[in-house]
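One protein chain omitted, others in place.
And now, subunit A:
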Amino acid sequence: MNIYAVQTIYRSEMKRFFRTIMQSLISPVISTSLYFIVFGAAIGSRIQEVEGVSYGAFIVPGLIMLSVMTQATSNASFGIYFPKFTGTIYELLSAPVNFLEIVLGYVGAAATKAMFIGVIILITAFFFVDLNIAHPIAMVAFLVMTCLSFSLLGFIIGIWAGNFEQLQLIPLLVITPLVFLGGSFYSVSMLPGIWQTIAMFNPVVYLISGFRWAFFGAADVDIAVSLAAIALFTGACLAAIWWIFRTGWRIRQ
């Protein structure tokens, strides 16, 4: 194991994060605060409790998930796309590193950044709503797994993308809608008939539901199903990355 390489990639990625601290940290905090003001305070005050939880508190897990998923994806995709764009990828390909080390460095850093943002949003939430976390350990575990799995997905997108437009395409066209429709701002049980069934095909539902269970002890789907879903998703991403490096798809001719 080339530990120095993993550390080097990780540190260099984290440095980029802190170099652009304004856009990395401040902007998610501001946008989340706006969500709390608009949905939590302004609209939320007119909505009755959802599953016994005040609406302001109810949206906290969904909001964290929304930010964490989009940030993990965009950080990881940008992290590996940028060397491709600048051409510095040659160094990665000619260095004595294997795919696991490259993934650990880039995905590890992207997941850490997303974790940072998730935790900061959680802290911000405490300023706006009363919040009790029913299962703190499960909450952290879900957060870590979501950060990791979506960073893996972002890594795949970064390798696939041939230009900046494609880099934005999946997060914008797939992930954001899935997260919004995945019950960030409502319980799936509030959907009318057929839509409840359709929602079950959205993998994000399971993640948000599991995360919400960790907060409030109640969920749309069974916690075991949520865990299985995230494990499946992570496994699929890992398999895809393993295949990418085995075949050199889009990176090694």
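As a working rule, a contact is a pair of C-beta atoms (placed from the backbone, for glycine too) under 8 Å apart; a residue touches a chain by one contact, two chains touch by 3 or more; residues count from 1.
In this text, contacts and distances are computed from a predicted model.
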**OP:** Could you check which of "ABC-2 type transport system ATP-binding protein", "Electron transfer flavoprotein subunit beta", "Iron-sulfur cluster assembly scaffold protein IscU" or "Aspartyl/glutamyl-tRNA(Asn/Gln) amidotransferase subunit B" matches the UniProt name for the chain that's left out?
**Re:** "ABC-2 type transport system ATP-binding protein"
Subject >> Of A:P136, A:G162 or A:G248, the residue in touch with the unshown chain >> reply: A:G248
Subject >> Option from A:A76, A:V97, A:A111 or A:C237 whose C-beta touches the chain left out >> reply: A:V97
Subject >> For subunit A, the residues touching the chain missing from this view >> reply: 2-5, 7-9, 11-12, 15, 19, 82-83, 86-97, 248, 252-253
